[in-house]
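Have a look at the structure below before the remarks.
Missing here is one protein chain; the remaining ones are kept as they sit in the complex.
We just call them A and B in the order they show up, numbering each chain from 1.
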Amino acid sequence: MDRTQLLIGVAVALFSLGLVGVIVRRNVLVMLMCMELMLNGVNLSLVTFAQQTATTVGAVLVFLVFVVATVEIALAIPIVLLLVRDKRTLDLGAYNELKG
Amino acid sequence: MIEGLLQTADTLLLLLCAVGAVTGAVLMVVLRQPMRVAIALITTMMLLGAIYGLLGVHFIAAFQVLIYVGAVMVFMVYTIMLLEMREATSRRFSKLLIPGVAGLLVLLGAIVASVWRPLPSPVGELGQISYGIAGFSVSFLNDYWLLFELTSVLLVAAVVAALAVIGIGRRASRG
Partner (left out) sequence: MMLTTIALLPLLGFVLNGVLATRLGGNLVGKPFVTVVGCGLPVVSFVLVVVACFTLQAGGYAPLVETAYRWAQIGEGRFEVGFYFDRLTAVMALVVTGVGSVIHVYSVGYMKDDPGYGRFFAYLNLFLFFMLLLVLGRSLLVLFVGWEGVGLASYLLIGFWFDDLANARAGKKAFITNRIGDAGFLFGMFLLYQAFGTLDMDRINAAFGGATLPAVSASLVGLLLFIGATGKSAQIPLHVWLPDAMAGPTPVSALIHAATMVTAGVYLVARMSGVYLHAPEASQVIAVVGVTTAFFAATIALVQTDIKKVLAYSTISQLGFMFLALGVGAYGVAIFHVVTHAFFKACLFLGAGSVIHALGGEQDVRKMGGLARRIPLTFWTFAIATAAIAGIPPLAGFFSKDEILWYAFASARGGSPLLWGVAAATALMTAFYMFRLLWLTFLGRSRMSAEVEHHVHESPWSMTGVLALLALLSAIGGFIAVPHFLEPQLALPAVDETLHHFETPLLVVSVVLALAGLAAAAFLFGGPPERAERLRARFAGVHRWLSGKYFIDELYERVIGRPLVWISDRIFLRLGDRALLDGTLNGMAALGRGTGRLLGRVQTGSLHLYAWLVLVGIAGALIWSLRHV
């Protein structure tokens, strides 16, 4: 196994664990953090592949992913705050207004 | 020989960082208290930054630590502290624990089966710096200037949205 394969394996592991975390954990904030984990996994794979070319495209993409992640978290947390203020609990099982 | 040793040390460090990152991720999913989960995530991110450094893209490593750990995770930690609810008795896992784990295994299997083949040989050697931050910036602002502008727009949109959220929050608290 060479380096590339190792890093891709790590990326895959991070992404999968993040996805499972979203499915499995009840706490809203923990779910958010797992989504960040997913983004990190993707970022790692991007960097790995970007290194294999001579252009800067990969790096630019990585940078853009950073920006998007920032923006996302900047908005996701206030939304969570508002929701929690309403429901008074961080348990996702209480949020089922979308039922039916 | 020093080269060989450095090479080996390099690889070993990489391996260590990789293992650490994955361990952090597993801990994230398993730990009970949110604060500890956040610490685990920070660890994973730092180690990822180290990996980027080992790969030679130091500026990206810097961005990783600065943006992710410095901004995103700090914000996260603040929020966890703010929303500290006495939920020690609340359950950790959702109803979909077993389907989730089963799905994970299937997914891993599928992905690994998909990518387990010799990857194309890299143009450049891993670890070789083909461009530094200077080169990156120059090409970013010359060739990909449109994306740069779009990111600023996106950030402005985020600021506006944040203000709106505050507004909603204020109205909700008043009414």
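By our rule, a residue touches a chain if its C-beta (ideal position, glycine included) is under 8 Å from a C-beta of that chain, and two chains touch if they have at least 3 such contacts.
This is a predicted model, so every value here is computed, not measured.
Undergrad: Touch as defined at the start, partner being the missing chain; which of B:L66, B:L96, B:L150 or B:I168 qualifies?
TA: Result: among the candidates, B:L96 touches the missing chain.
Undergrad: Which of A:V22, A:L44 or A:V84 touches the chain that is not shown?
TA: Among A:V22, A:L44 or A:V84, only A:V22 touches the chain that is not shown.
Undergrad: Need a quick check: the contact residues on subunit A for the chain that isn't drawn.
TA: Touch with the absent chain occurs at residues 19-20, 22-24, 31, 92-93, 95-100.
Undergrad: For subunit B, which positions touch the chain that isn't shown here?
TA: Considering the whole complex, subunit B reaches the absent chain at 94-96, 99-100, 103-104, 106-107, 110-111, 113-114.
We adopt the following convention: only the chains that are shown with their structure count from here on.
Undergrad: Cα centroid separation between subunit A and subunit B, in whole Å?
TA: Distance between chain centres, rounded to whole Å: 7 Å.
Undergrad: For the complex, give me every residue of subunit A touching subunit B.
TA: 2-10, 12-14, 16-21, 23-27, 29-30, 32-34, 36-37, 40, 43-44, 47-48, 50-56, 59-60, 62-64, 66-71, 73-75, 77-82, 84-86, 88-93
Undergrad: Would you mind writing out the residues of subunit B in touch with subunit A in their complex?
TA: Against subunit A, the touching part of subunit B is residues 11, 14-15, 18, 21-22, 25-26, 28-29, 34, 37-38, 41, 44-45, 48, 51-52, 55-57, 59-60, 63-64, 67-68, 71-73, 75-76, 79-80, 82-83, 85, 87, 90-97, 99-101, 103-104, 107-108, 111-112, 115, 119-120, 122-124, 126, 130-131, 135-136, 139-140, 143-144, 147, 151, 154-155, 157-158, 161-162, 165-166, 168-169, 172-173.
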